[in-house]
Structure formats: structure tokens, C-alpha cells
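This report concerns only the one structure given below.
Right after this comes chain A.
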Amino acid sequence: MTTNNDFLLSVEGLTVSFDGFKAVDDLSFYVDPNEIHVIIGPNGAGKTTALDLICGKTRATSGSIRFRGKELTEMKEHQIVHAGVGRKFQNPSIYEDLTVFENLEISFPRGRSVFGALAFKRDKEVRERVAEIAEMIFLEDHLEERAEYLSHGQKQWLEIGMLLIQNPELLMLDEPVAGMSVSERVKTAELLNRIIQGRAVIVIEHDMKFVEDIAHKVTVLHQGKVLSEGSMTHVKSDPKVVEVYLGH
Partner candidate 1 sequence: MTPMLTSARKTELIGFVIVAAVILLLLPAVTDAFRLNLVGKYLTYAFVAVGLVLCWGSAGILSLGQGIFFGLGGYCMAMFLKLEASTPEATSIQSTPGIPDFMDWNQITALPWFWEPFHSFGFTLVAVVVVPAILAFIIGFAMFTRRVGGVYFAIITQAIAAILTILIIGQQGYTGGVNGITDLRTLLGWDIRTDSAKTILYFVNAFLLLAVIALSMAVRSSKLGRILVALRDKEDRVRFSGYDVAAFKIFVFCFAAAISGIGGAMFTLQVGFMSPSFVGIVPSIEMVIFCAVGGRHSLIGAVYGTLLVNWAKTSFSESFPELWLFAMGALFIAVVMAFPNGLAGLYTSHVQPLFKRFGRKSAGRSAASGTETPAIAE
Partner candidate 2 sequence: MKTNDKGAAPRSMLRRKLMIGSAALALSLAMAPRPGLAQSPPTSEVNTTGLAVTDDTVTVGILHSITGTMAISETGSVQAEKLAIEQINEMGGVLGRKIEYIQEDGASDWPTFAEKAKKLLVQDKVAAVFGCWTSASRKAVLPVFEQYNGMLYYPTFYEGLEESPNVIYTGQEATQQIIAGLNWVAEEKGAETFYLLGSDYIWPRTSNKIARKHIEDKLGLKVVGEEYYPLGHTQFNSVINKIKLRKPDVIYAIVVGGSNVAFYKQLKAAGIDMTQEKPIVMTISVTEDEIRGIGGENIEGAYATMKYFQSLENENNQEFVSAFKAMWGEDMVIGDVTQAAYLGPWLWKAAVEKAGSFDIDKVREASPGIELTTAPEGYVRIHENHHLWSKTRVGHAKADGQYEVVYETTDLMEPDPFPEGYQ
């Protein structure tokens, strides 16, 4: 029997109910460092809710979420972020009124308090770090563009970049390649494989080709519960999964 603390993230017995409807029901799963962990499942399986619970957007009815030994269910959202958890939303969630540079700058993990933000200076360190991330997310030529003019795929990358600049140990991506062209998907897969060093990534995705490209481990959710777990090949051959999901 292993203890929780050996994992980067351990979710145990997690349950949340909305007016009696259990969107996530007694969910348990574990994430190791340097692991790309993909969660799949049909619509309404509770995938997004699970991420909401981990990052504190939704409060659990019961159960525990431990991240590097710290209990997240008791923490406020921004404290969870400070602890090293980053989360990308399903629809690209970026600041359309600001430039790409400013989007990344706001996410730069310094001056996060009110007065820190007032005193914040755009120094060399910030500029270099922004440039570095921009290059990583293929946006180095768009730094001065207002974010609303980016393509859908670029917006997705920008949001990933906004997380990367914070150097989180756990990165949670909700449908990162939705709306991307094939070549963009390939680039995104490369990106994920490149950034995995020293952190773990949880991905929710419907695109099975993409999942196969990146997944180290796959968890299949169905009606708020874990249906199957393991490598992609294992999951694909699980008759339960075939029945409820792939079989459609």
C-alpha cells in the first residue's frame, strides 16, 4: 500500500452533487510527476467538473484532493495556483482587450498581491521570460497584437503559455486542441511533450488521435465514476469502454 504522498496528485473518494445529482461520484485517481494523464469520457461524464474540483472552482461535497501532500479542497483558488496548479479552460480564456505580451505578463508570477501589482516593473527578467514563452508557444511574432485578433488555435496556445509562464507542477488542459488544424495539433503535441519535464499534465480531450500521440496514462470517466484506467492500448481494448464510449 502506497501513501498518498508518493504521487504528485492523488484524488480519493471525490464526490460532488448538485441538487442530488452526482456529477462526480466517488472518484479516485493518481498522477505521477512527468506524466501526461488524459481523461476521456462521453459528454456529461464529469471530466470538466473533476478539473473544476481540483482547481477549486467547484467545492467538493466529500473526498480529498492532495497535491504534493497538501489538501487542496480547503484552499482558495489563488492559493491553489500558488501551490503550483495551472488550469486551462475549455474555451480559450484570454484577455481579448490586452496584447499577447500583456496577457503573458499578467500571468507572470510576480506582483500577485494588490500592492505588488502596483509596484510591478516590466524589467528585463519579465521581458526575457515572456519572449521565451512566446517562442515556445509559436507566438513570438505576435507579441504586440491584441489577443482578440489571434486565430482560435493561437488563442489556445496563448492560454497554455499563460500557464507555462507560471511554471506549474501540475498543468490541467481542458480540450487544448479543439478548433485546431491538423498541423497545429501536431505542434501542440510536440509542445506538450517538450514541457513535460519536471511537471505533470492532465488533459481532457476528445480527439483520439491526439490522445494516442501524447497519453502516458488514460482514465475513462462515465457518469462521474472511473470506468477504466491504464495505457491507451489497455483502455481501448476494455470491453466496458468500448460499450459506453468508443463503441458508439
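The candidate set was assembled so that all candidates are chains of the complex that A comes from, given by their letters.
Couple of notes before you dig in:
The definition used in the following text is that a contact is a pair of C-beta atoms (placed from the backbone, for glycine too) under 8 Å apart; a residue touches a chain by one contact, two chains touch by 3 or more; residues count from 1.
All values derive from a computational prediction rather than experimental measurement.
Which member of 1 or 2 touches chain A in this complex comes down to candidate 1. Of all the residues in chain A, the ones that touch candidate 1 in their complex are 55, 57, 76-78, 81-82, 86-87, 89, 93-99, 101-102, 105-107, 109, 111-114, 117-120, 122, 143-144, 159, 162, 166.
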